[in-house]
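Note that one protein chain of the assembly has been removed; the remaining protein chains are unaltered in position.
Entry: chain A
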Amino acid sequence: MISTTAIEHLKEKLGAQNVLYEKEDLLVLGYDSTPGVHHLPEVVVYPTSTEQVLAAMEIAQREGLPIVPRGSGTGLSGGSVPVQGGMVICLTRMNRILEIDEENLTATVEAGVVTLDLFNAVAAKGLFYPPDPGSQKISTLGGNVMENAGGLRGLKYGVTRDYVMALKCVLPDGSILTTGGKSVKDVAGYNFKDLLCGSEGTLGIITEITVKLIPPPKDKRTFLAYFNDMRTAGEAVSKIIAAKIIPSTMEIMDKATINCVEDYVKIGLPRQMAALLLIEVDGHPAMVAEEAEAVEKILREVNAAEVHVAKTAEEAASLAAARRTALSALARVSPTTLLEDATVPRSRLADTFDEIERLTEKYQLKVGTFGHAGDGNLHPTVLCDERNADEMQRAHAFYNELYEKVLAWGGTVSGEHGIGLAKKEYLARQIGPGGVAVMKRIKQSFDPKGLLNPGKIFDEGDPCSKPHVEEGFRVSH
């Protein structure tokens, strides 16, 4: 239990409005968007500066409290769930865009800036920040860096890591690490920046981020292609890639997803179709014209049922926006949506769809699949009810078997959502005991006392690091 003195201290250093410890506040800061994992912290703080992060960490250290960094809690692997209680350090009030440097094409932001806010701010200056997770309206850049978030444009433009130039990071021992800078080239020593990207809040707390910006594409064209079966859609993706065309976006939705999204957005998506691909090519107008023609040709060759071209920029934008709601829209159908992040080499896409279909059948489940098809990154989502133990078990068996295939094909257990609590066992399977051991040693060197976001990415042999499921607690009037 955190002492009242410590609370007082926190209030002194961070301001009373930035320290929350009422049960109702703890309760709503003990989850992220991952189903089934929830645990109460003892205190939540909202620092507004790097110094305050440091102060909060010192107090947590003194109290022996585990520290869990949090952005907006949109994570899909349980990364910001405080499984061992302790202190949640929520970065959302550090949300200033510090600088947009048009000479160096960089932007420097506090970690709690919302992804879309950065996108809009740089767009207003004629610049482009490409990473765009489906959650961009809500997620923070700190969270994006820590999960190495991908997005709808990942295929051509890459993921968050590809844009991070510098990080400011508070380490558990109270030191401040800055790594990288505005120099485009930098090979001085170990690459801490890359190590921190995707470290899921287990190595340090990011307070400032400098990202690379690029000039926006001059032109783009958006296609919507419908298919009578998933396999053909998968083939279309592989063929487009094999033709050496790299669209900026190549997103897939199956029938279940199409219908849920259409229920929400009502823009006339084809409810009867088995699959839909949202394809966008962008760049120099001449190249766009050429690529668009090639894409259309391939879509005809594989026998897409219908191919439509978005007529206006608004239409294209509304299609992308609709795609972003896929996961939440699927949650209409069932109380629980268990989603995975299976990623395969693109030549295996069609096989993966077959496998998903086979396993859906085998385990008698309802599954909606969507994802970043161009990246080989799929989100087969089991639509289930967490109150039904048997169904949940079948869901887990489904993923278990699917991942076996994915790994055998040289895929990965996470394309963008990270490992967190949800995929620790799968990770161990992918990288083996040697890999896990090295990761643990790296963790040790950053965080010798193991106070920072314990229980994530790999098991530390501690029973508390098993995902905790909403254990009961009572509060009286």
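One rule holds for everything that comes next: a residue touches a chain if its C-beta (ideal position, glycine included) is under 8 Å from a C-beta of that chain, and two chains touch if they have at least 3 such contacts; residues count from 1.
FYI, contacts and distances are computed from a predicted model.
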Completion exercise
Matching the hidden chain's UniProt record against "AIM24 family protein", "Electron transport complex, RnfABCDGE type, D subunit", "ABC transporter permease" or "Glycolate oxidase iron-sulfur subunit" returns "Glycolate oxidase iron-sulfur subunit"
Problem - Residue of A:Y31, A:F227 or A:F353 in touch with the missing chain, whole complex considered - result: A:Y31
Exercise for the section: For the chain that's not shown, point to the residue among A:L105, A:L141 or A:A331 touching it. Expected result: A:A331
Completion exercise
Only one of A:K11, A:R96, A:K137 or A:K366 touches the unshown chain, namely A:K137
Fill in the blank from the handout: chain A residues touching the chain left out here are 20, 22-25, 27-29, 31-33, 35-36, 46, 72-74, 92-93, 114, 135, 137-138, 260-261, 263-264, 325, 327-329, 331-332, 335-337, 386-389, 392, 469-477
